[in-house]
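Notes follow the structure.
For this depiction, one protein chain was excluded, whereas all remaining protein chains were kept in their positions.
Order of writing sets the labels: A and B. Residues in every chain begin at 1.
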Amino acid sequence: MTAAPRYIAEHRDRVRAVELDGLVVLFHETSGMTHIVAPPAPEILDALREGPADAATLLARLAARFAFEQKDGAEAVAARLAELEQAGLVRRT
Amino acid sequence: MSGTDNEKAGIEAFVPSRRTVLVLGAAAASTVVTIRPALAQTAGSVLNCEIPVPGPHAAGSYIAQDGSTVAAMTPNAHPPMMRPLRGQEAKALLQGSVPPGVNPSSAQAYANYIRRLQSGMSGFTCYASLQMPR
Partner (left out) sequence: MRHQLALQIGPVAFRIGSAWPEPLAALARLYAAYPAPADDICDFTVRLEPEKPWRRWIRPSVAIQGDYVLPDAAPMALAHGLLAAEMGMNLQMALGQKRFLLLHASSVEKNGRALVMTGESGAGKSTLAALLGERGWRLMGDEFALLDLDSGNLWPFPRAISLKNGAIAVMEGEAPAERFGPLLEDTPKGAIRHLRPNEAAIVGMNQCARPALILFPRFGADCAARGVGQAEIFMRLTQSSTNYVALGGAGFDALTGLVRSCPAAAIDYPDTEGAIDLVEALWSEAA
């Protein structure tokens, strides 16, 4: 059984963030690309900056700051991480 | 019990009593949109473009049904177009209709040729500009 992948977020200094009514627009200096991200993606990026983590660990970090309405957050968080990885904003360690 | 409760209440008074709800959403949802360059679209609308079928790199070649270029006179392949396709005509072809002046039996092959165009090939910027969402 393979362990769940651990991710790290691109350093804060290399990502400019501007909030535009509820969504966050990010400019990633390394790639020169711009992304528009919706919650919970920005919160996940923030939580990931505390240190490398897999989806379950991230879920726990988020639970310390936020309340969730749904039960099975782990699958959602894993899917968000995959999206962020595709965009180049996080990568696996 | 009241003493410790009051103490707890005192600390919690400095912290929001209800944490913000974060909606994690469905796994299948999409939360990241990457801005795609709009250059081809806007520049393409600025100029009328055309796509030669096939391009000069394969001048004289015939077009197979799947859009690849093959030797002239290959059986079941289609002859080159006599004149380049205008942008609007290429769009129509890609959508399944046959622009005037195009042989209907060759239309599918020509459409596949256009779909196979890659960066650097003649007609690619025209094709790319047709693809950009408006």
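Just so we're on the same page, contacts are C-beta pairs under 8 Å (C-beta built on N, C-alpha and C of every residue); 3 or more make two chains touch, one makes a residue touch a chain.
Just so it is clear, the structure is predicted and the values come from calculations on it, not from any experiment.
Asker: For the chain left off this view, which of B:21, B:35 or B:59 is in contact with it?
Answerer: Checking each option in B:21, B:35 or B:59, the one touching the absent chain turns out to be B:35.
Asker: Out of B:68, B:108 or B:122, which residue would touch the omitted chain in the full complex?
Answerer: B:122
Asker: Counting contacts across the full complex, list the positions on chain B that touch the omitted chain.
Answerer: Contacting residues on chain B, toward the hidden partner: 33, 35, 37-39, 41-51, 84, 86, 122-126, 133-134.
Asker: Spell out, residue by residue, where the missing chain touches chain A.
Answerer: 16, 18, 20-23, 25, 27, 29, 32-34, 36
The rule is short, and it goes like this: only the chains that are shown with their structure count from here on.
Asker: Need the CA-centroid distance for the pair chain A / chain B, whole Å please.
Answerer: 27
Asker: Could you list, by residue number, the parts of chain B that touch chain A in their complex?
Answerer: 18-35
Asker: With touch defined as at the start, can you tell me which chain A residues reach chain B in the complex?
Answerer: Where chain A meets chain B, its residues are 33-41, 43, 62, 65-70, 73, 75-80, 83-84, 86-87, 89.
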